[in-house]
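Read through the structure below, which is laid out as structure tokens, and then see the notes.
The complex appears here without one of its protein chains, the remainder shown in place.
Now for chain A:
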Amino acid sequence: MSYHGGIDARATEAAIVPPASIDNAFVEQVRRDMLAFAQLQLRDAALAEDAVQDALTAALTSGKDFAGRSALKTWVFGILRHKIVDLIRQQSRTTPISAFGDDEDSLDQAFDALFKENAHWQPAHRPAAWGDPESSLRDKHFWAVFDACLTHLPKNTARVFMMREFLELDTGEVCSAAGISTSNCHVILHRARSALRGCLEKSWFLAGERPC
């Protein structure tokens, strides 16, 4: 709430942003998106809340003129990304990210079950083409499924995958932030992609008729 005055004043000065476009409701919406984003990656509500608060404060007190709502959102997410990477770096120092745990084991078993003894696909599990993925990406129900699939990834797997795909770090940076070897990194990323592929297939692409 305390940001409101500052934002309005700046928006008026800049005269690019209509003062009405960055209001409490917009800041609240951005905050919610940021929280979801941070929570998904940190899996720690308090830590996520702190990271979001820090990033928002930094953006809203920067004195920077934003040429529109999306510019503000992009900028504040840029700050949040750095904060999340820093936090993951710190966390992995105290609690090293392990490539292998019970949850990871069960993902690997599910993956292995797709193949025959000779490591070729089981006929029943051979991947089939996904029909019309472009229209899926425009369907809000698809995004709910996608979100659920991400949430179901085991914590460490999710963290490594999201650093790569959502924080857009290169593999070397991901491995170093997570404190793991390159080959473990590749194992985890492959596991994450396989699990998400399987989840999307089961819950969306092969789910058949969906209610409305």
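Everything below uses one rule, namely that a residue touches a chain if its C-beta (ideal position, glycine included) is under 8 Å from a C-beta of that chain, and two chains touch if they have at least 3 such contacts; residues count from 1.
We adopt the following convention: contacts and distances are computed from a predicted model.
A.B. asks: According to UniProt, what is the chain that's been left out of this complex called? Choose from "Zf-HC2 domain-containing protein", "Thiazole synthase", "Methylenetetrahydrofolate reductase" or "Lactose transport system permease protein LacF".
C.D. replies: "Zf-HC2 domain-containing protein"
A.B. asks: For chain A, which residues touch the unseen chain?
C.D. replies: 18, 21, 30, 33, 36-37, 68-74, 77-78, 115, 118-121, 126-130, 133, 136-137, 142-143, 146, 164-166, 168, 171, 185-186, 189-190, 193-194, 196-197, 200-201
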